[in-house]
Structures are given as structure tokens and as C-alpha cells.
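Working notes, structure below.
Here the complex is missing one protein chain, while the rest keep their positions.
As written, the chains take the letters A and B, and residue 1 is the first residue of each chain.
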Amino acid sequence: MDLTLVGQGLLSGVLFGGVYSLMAVGLTLIFGVMRVVNFAHGDMMVWGMYLAWMLATRAGIDPYVGFPVCAAVLFTLGWAVQRGLVHRIVDAPHEMQILLMLGVALVLENAALVAFGPDPQRVRSPLTASTLWLGPLFVDVGRLVTFGVALALTGALWVFLGHTDLGRRIRAASDNPYGALVIGTDVGRVYAIAFGIGAACVGAAGALVSPILPFQPAGGLSLSVASFNIVIIGGMGSLLGAFVGGLLVSVAESLGAVFLAPSMKELVSFSLLIVILLLRPAGLFGRRAA
Amino acid sequence: MTGRRPSSPVSRRTVLRGAAAGAAVLGFPLPLRAQAPVIKIGAVHPVTGPLAEPGQACRLGATMAVEAVNAAGGIKAMGGAKLELIVGDTQTKPDVGRTEAERVINQGAQILMGSFDSGSTAAMVPVAQQRRVPFLVDIAAADPITANVAKAVKEGQQKVQYVYRNFPTGSSFGARAVRYFTEIFAESGVAPKRVVLMYCNDLFGQNAAKGFQAGYAAAKPAWEIVDVIPWPEPPQDLSTEVSRAKAARPDIIAPITRPASAQLLLPELRKQRVEVMGIVGPGSPGLYEAGQLAVLKDDLEYVMSAVPWANFKNPRTQKVAEDYFKRSGGKTFDTNSGYSYDGIFVIADALERAKSADADTVADAIKKTHYTAGLMQYAGPVIFNELGDNPNAVTTMIQILGQKPVAVWPKEAAVQKLVFPRPKR
Partner (left out) sequence: MTVPRVAALVVVLALAALPAVLSSYAVTVFIFIFFYAYLGQAWNLVGGYAGQLSAGHAAFVGLGAYTAAMLSMTLGLTPWVGMFVGGALAAALGALIAYLGFRFGLRGFYFVLLTVAFAEIGRIVALNTDAVGGALGLYITFTGNPRQFQFQDNRAYYYVALVMMLAATALVAALERRRFGEYLKAIREDENACEALGVDTFRYKLLAMVLSSFLTGVGGTFYAYYLFSLQPNAVFGIPLSVEIMIRPIVGGAGTALGPVLGSFILSPLGELSRVYLSQGAWSGLHLIVYGVLLIVVVLFFPQGAYPTLLKLGGSMSRSSPKPPHRI
């Protein structure tokens, strides 16, 4: 077996894992706090990508600089979706929640289609054109930067949830909504903020990934499915799980592409998903499901 | 700005059509308009959904062709009858394709055209055969679409073949591409040995790849396919696939892509410094469209692809292409718009010879077609063989030169000289 190829596969897998992690962090936060399955996740990310594209083409702002703007816009969207829609059905059966987010997904995807057309787009950034060479192995600079930002973002979220007042209230509301109510937390507001933060993460992820992945309105579904995979494997509600899950799934797919037919690499992640679901549904780092 | 589509305001016509549709759904026939005879053609394409881009191109091509036919006086053999297009949207779903075919027939379509993706097209075939409506497939590659109908007629299970196709079949793409490869290498006086085939693992890509490999096995050329690397479409990451390709030490990369995967593949090939004599595609979208050029720029320069292409040596083609560029918001007149455009003209030509809109007469006229005024590059006149396919519908090797796609092979179709091997960066 060509060792260079395997080594490159590993390296590419780890770097691209940063992208996957970024995608998954927002999803895991929303589920961890509210037990809401955000089926519109992929479509929100696509909107993050298009926002970054608009910033780049209309205002000339590089996505690596402009991503906070995308995050802010998506935060507002997420907050509004939670406050206006999800909040009302928090007690309804699961299938209602899934349907609601599916409806949101349909609206988002087709609003993007009407607004931007069906062609795939990509953002050009000077960073993505360069590569570093470590001997025979190459490192894609764009992905390296994204990896770094994913790490930083996850770390920042960790700090926020663990050490700030608002963060602690969010965790309290997720652990025990009634208890939190009792001690005076405005649970509704907390949920809305948490959803907003989750959406902001997804928006940032979209922006940072826009120079790397071509995107089109119909791409939301496969992004959602890939994100769910990662989050389940890593553990719902666990930031560390989302990060490690992203790396794991990416490396597994990459090695799958090296050893098997690359078109089967999704088979690897789905099989991994089934194994995790059966043996340890809480995922690698998740808390034991209630 | 790329991505803008033509606007189509809701007009009185649309409202009237809507009312007509409403009445027609309930089965009440409406009185025919007491004017010059009109022949309605149902054009059904995937204008929304994942194939919206080519679907909208097809619809625009058909619309422009109908306008052109009418401007030239309509169907003269039927007293100047005008053509009218009734459009449908398959959403790339077979059940919607079937329903739309039924709907346009219900609104008076006497001939069907469509529908780009093989699933919806296959779902429309039974409608054509059940309702006895001639169906010209303008674009769809799966061989069984017409072959199955021919078989049913031959075995006596169906009386008449109503389904014909004016587009290269999936199997013909591959054989011709292999031929072009060999000829191009010979013409350039170089002998690349190692070809790596990389393709998107969806319906089109898999079919084209299989055709290419089958053609390769049959032709036994001097060059060799040393690795075959499919990826799931749409891909998120192709770095490992490209690493694998690089490890096979290729002289040529032969990609079969879709627009999204091409946007990932070509920069990746450059980034990983995959040194090759050329990137020569057996034929796929994603390697020549205006939108792709805008995004990929230099990465597309010198890339070749064997695609069904318009004959730009024909001055009429130039004019239509310019019109199309304006009306589509800057898109190239290519495979999709072109074959839909020609499809309407083939139908018009059949109507001229049939002198009536009767289904069996028209089907017979289509079968006997010998049309020479097509805008696409053909290897002869448009004719239909015993399967209902046009054996003269062929591909042309185009190359991106000066950031424009131009025909470079075969010689009789070439508008510019091909550049191979590509210059070192």
C-alpha cells in the first residue's frame, strides 16, 4: 500500500474534520439544550454560505474576515425561528417538531433558489489557493485555517457555556427546565438565545467553508444528513463530541476513499452511525440519554 | 452577474391558462379558439430542483425555437399553423414527470418534448404510448428509454412507436470519446500512456464512465486506463480522490463531473500539483459553462471535454447563440438549450411532412425524418434508426481556449486548433 497516499488521506481527513466539526457544533448545541432536532440545519448553513458570497462579491469582504456578520444574521434568524415557531410546540409530540423544521428547511432552501438561482457558486479567497508542503504531503491552507477557527470557536463556546452567567443559565435550562424556571430563569428567552447561538455557529461555519465547498440551494439536505451523522457519533449535546466526531467521520471517510471505492465512503460513515446507535447511542462523549 | 434568470411576469395569459386548466381538470372541454390553427407542444423539463439550471436552459431553448418557427410563418403545409408551447416542470421527480405529461396533454398538447433526466423521461413514455401522443426526447441518455419501446412494438405488445430521441445515447458517448482520445494524441504527435478516469457516481457519471470503459475495452488503444476513481455526488471533499489519482502517476486526467464537483476537482488538481499532459473529459457538464468559467477561471483553461455541441460554423447558430446569451442573462448556448431548440425544429419539420396533427401520421413522419438544418453538430442529417434514436447525434471535443469553449475536434467541426499537451504553468 502506498504509504504516502495513506498518510495524505489521514492528513486531509484530519484537516477536513475541522470543517465537519464546525458544521456539527451548532447542531449539537441546539439539541443539547432544547432537544430540538434542527432539520433545517443544512439549509441554514447554505444561507450562511450565500451571505458570505454576497459579502465577497458585493462588498469585497473576504469570508475569513466577514464571517462574524454571517453569524450575526443567522443568530437573528435562529432566534426568530425559536421565538416565533419552535417555542409554540415545545410540548407537542416529536413528529410535530420534525415536521416544523422540515417546513422551515423547505422555505429556506427555496427562498435561496428564488433569490440566487440554482447554479453552484464558490467564493474565491486568496487563502484557499495556497498550499504548504511537508515533504511529499501537502497541507491545504484554507482547510488549515478553518481547522484553527473550528478549534477556536469550540473553545470559545466551551468557555461561554462553562464560565459566563448566560452560559450557565443555558445549561441549567437544558438540564432541568422546571428547576430553572423555579429559580427565575426566563426559560423562553434562554432557549431563544441558545437557538440563536447554534444558528450563529452554523452561519459562521457556512461562511468559513464557502471558499472550500461549492454550494447551491439544493445542497442543504446532504449537509444536514452529514451533520446528524457527526453529532450522533460524537454525542448529542457535547461540544467535545461534535469536534471529535467531525474529525473521526472525516478521517474514516478519507481512509475509506483510499482503501475502498471513494464513492462508497458515505457507506463508512453510515455504518459507523449504526454501530454507535446500537452500542452507545449517547455517542462517544454524550451524556447517557434520559 | 451569473445566476440571474429571465423574468416572466404573471400575465393575463397565465391567468387565462390557469382558468382553462382549472376547468380542464374537471374534465369539461373548452371551445377551441376560432383563429388560425394552433399546434400545441408540451415541453416538460426539470425547471426546479437539483437540475434546475439545465432544465431552465432547455425551456428557454424550446421557447426561442417556437418563436423562430412562428416568425418564419409557422407550419406552412398546415395553412401557417402556429406552434404554441405548453410548459411543464418535472421537478426531477418521475411521478411529477408523469403527472405533468398528463397535464399538458389535457391542456391540448398534441406532441410532447422532454425531459432531460432519464427517470422522468421514462415515466413519460407510458403516457405517450397510452394516450398516443408523439414524444420527441430532446435530451436523456439512458438507452432503454427508446429501446424498450422499440422492443415492445417488435414483440407486438404495442402497435406504434411514439417515442423518438434526438440526442446521443449513453453508450455512444463512451465509444466516441475513446476514438477522440486516440485521434487527438495522434494529431498532436505525443503518446500519453496512463489515463486516470475520475467520475461522479450519479446516474449520468456512472453511465458515461461505463460507456467510456466499454469503448476502451472494445477499441484496445495504445493508452491505458490505469485507475478509476468515482466519488459520491455532490462531493464535499475531493482531496483524497485527487491524492489517489496523483499516486497513479497519470499522463492524462479524464474527468466526468457535474458543475459542483468540477468546482472542487480542478482547483484540487492544481493545489496538489498533479502534473499531466492534459485534462481531457470523456464528456460531462461542469467543464465549459459560463457560470463555471466565472468561478474556476484559469483552472479551466486548456481543459477538454467531448460533449454534444452546437455547430458554430453555421452563421444561424451564432445569431441564436447571441440571442440566447442576452435572454438567459449571460449563458452559453450549449447542449441543453441547443438540443431543445433543434428538437422543436425537428418536430416542425415532421409536421410539415405529416400535414396533420394526427398522432400516427406524425409518428410516422418523425420516423422518416431527414433533417439537415439542425444547429447542433451532427455526423449527418437527423434521422431515426429502428430503435428510435438518431445515430448521427454525436459529441464534439471542445476545449477552453482564452476562457471560451470552442470546438477543436474532429477537424470538420473545429473552429480553432487544439492545444495539446497543455503548456506548463
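In this section, a residue touches a chain if its C-beta (ideal position, glycine included) is under 8 Å from a C-beta of that chain, and two chains touch if they have at least 3 such contacts.
The structure displayed is predicted, hence computed values, not measured ones.
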Completion exercise
Of B:Ile145, B:Ala260, B:Met277 or B:Leu418, the residue touching the omitted chain is B:Ile145
Exercise for the section: Determine which one of A:Val65, A:Ile98 or A:Leu132 touches the chain that has been left out. Expected result: A:Ile98
Problem - Contact with the hidden chain (one of B:Val38, B:Met78, B:Ala175 or B:Leu203) - result: B:Leu203
Fill in the blank from the handout: In the whole complex, of B:Gly61, B:Gly74 or B:Gly119, the residue touching the missing chain would be B:Gly119
Problem - Selected from B:Gln110, B:Gln129 or B:Ser305 as touching the chain missing from the view - result: B:Gln129
Completion exercise
Those residues of chain B that touch the unshown chain are 5-8, 10, 14, 18, 21, 24-27, 47-48, 52, 56, 89, 91, 93-96, 98-99, 102-103, 105-106, 118-119, 122-123, 125-126, 129-131, 142, 144-145, 148-149, 151-152, 155, 157-158, 170, 201-207, 210, 232
Completion exercise
Residues of chain A touching the missing chain are 37, 85, 88-89, 91-100, 102-107, 109-111, 113-114, 177, 217, 221, 225, 228, 232, 261, 263-264, 266-267, 270-271, 273-274, 277-279, 281, 289-290
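In the analysis below, only the chains that are shown with their structure count from here on.
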Handout entry: Contact set on chain A toward chain B in their complex
Key = 2, 4-5, 8-9, 12-13, 16, 19, 57, 113, 116-122, 124, 128-129, 131, 138, 140, 213-214, 216, 218-219, 222, 226, 250, 253-254, 257-258, 261-266
Fill in the blank from the handout: Counting only contacts in the complex, chain B reaches chain A at residues 1-5, 48-50, 52-53, 56, 201, 229-232, 234, 236-237, 239-241, 243-244, 247, 259-261, 263-264, 267, 271-273, 291, 295
